[in-house]
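One protein chain is absent from this view; the other protein chains keep their places.
For subunit A:
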Amino acid sequence: MTTLAPPAVRVKESKTAKGGRGGSVLWMAAPAAVYFFAFGVIPLLGVLYLSFTTWDGIGAIKFTGLTSWKAELTDPGLPHSLWVTFEIMILSWLVQTPISILLGVFTASFKRYRALLAVLYFIPLLLSGVAISITFKALLDPNFGLGAGFGIDALKQDWLGQPRLAMATLIFVVSWQWIPFHSLIYQGAVRQIPGSLYEASQIDGAGRMRQFFSITLPQIKYTIITSSTLMVVGSLTFFDLIYVLTGGGPGDSTRALALEMYQKGFMANLMGPASCIAVILVLLGVILAQLLRRLGGRGDESMMEGV
């Protein structure tokens, strides 16, 4: 913990340096740009085009103007799946963020037993979403699952068959899968906080709680935003877990936008309206990410100011 180089100043210097490295490093962005165009921009334009067409996924693509958009925007399935998506987004954020921060702070300290626990915590991160869902589906089966196996009536609920319970179960499984990832981010962030801050506060007589709320939380503000952005934008595209666990059911209780899109496009062969949902998803994602970025305040400030 020696002196910290002020990064903001250094960034400014390299920006203002004329000629120099600018020309020679530009090509380094080329591979990323190529990938981004090939797998990001071009499919996006394709989907935008498809949203103005009528296509069953097999035959010829017919340009039909706003027909698909009109059909999609008047479909009662759209507001319903939007609502489900936001429900999942907000609930999973509310569950994941506090637990991830606490676990991150807990595992950040350099104690051996905590390092061991940290390894255990991160195991769900190594599993594929589909494997997790299949496992949970088997465990939660009301007739052959955990409850029936151990004869525990409290576990014999119809976990995935009642609308509210299915949503809660879904949030639980999503959190179980992703909390390790976000804890990892927070662990890294907490380890970056200069120890001098804690030492100084200790001298001033601050307790554990005070240190957490006055130093740790403000210092990981940007990490909270990063992690929240990943959670929020990620929950827009939740698919595998829901698809395997509930298939959007019971009825349409857990049918989020991504699932609605899949069902429209690949089950009902309505590629036009499905592409409209895809466009809506992209727009929502961009808007939400921007909003969260705004929350972080001005972009050029540093959390290290004054250290």
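Convention: contacts are C-beta pairs under 8 Å (C-beta built on N, C-alpha and C of every residue); 3 or more make two chains touch, one makes a residue touch a chain; residues count from 1.
One rule holds in what follows: contacts and distances are computed from a predicted model.
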Can you pick, from "ABC transporter permease", "Amino acid adenylation domain-containing protein", "Two-component system, chemotaxis family, response regulator CheY" or "Extracellular solute-binding protein", the UniProt protein name of the chain not displayed? "Extracellular solute-binding protein"
Listed residues A:Val47, A:Ala166, A:Ala278 or A:Leu292, member touching the removed chain: A:Ala166
Write down which of A:Pro79, A:Gly149 or A:Gly188 is the residue touching the left-out chain. A:Gly188
Could you pull out which residues of subunit A are in touch with the chain that's been left out? 1-5, 7, 56-60, 125, 128-130, 137, 140-144, 158-161, 163, 166, 181, 184-185, 188-189, 192, 194, 226, 230, 240, 246-247, 249-253, 263, 266-270, 304
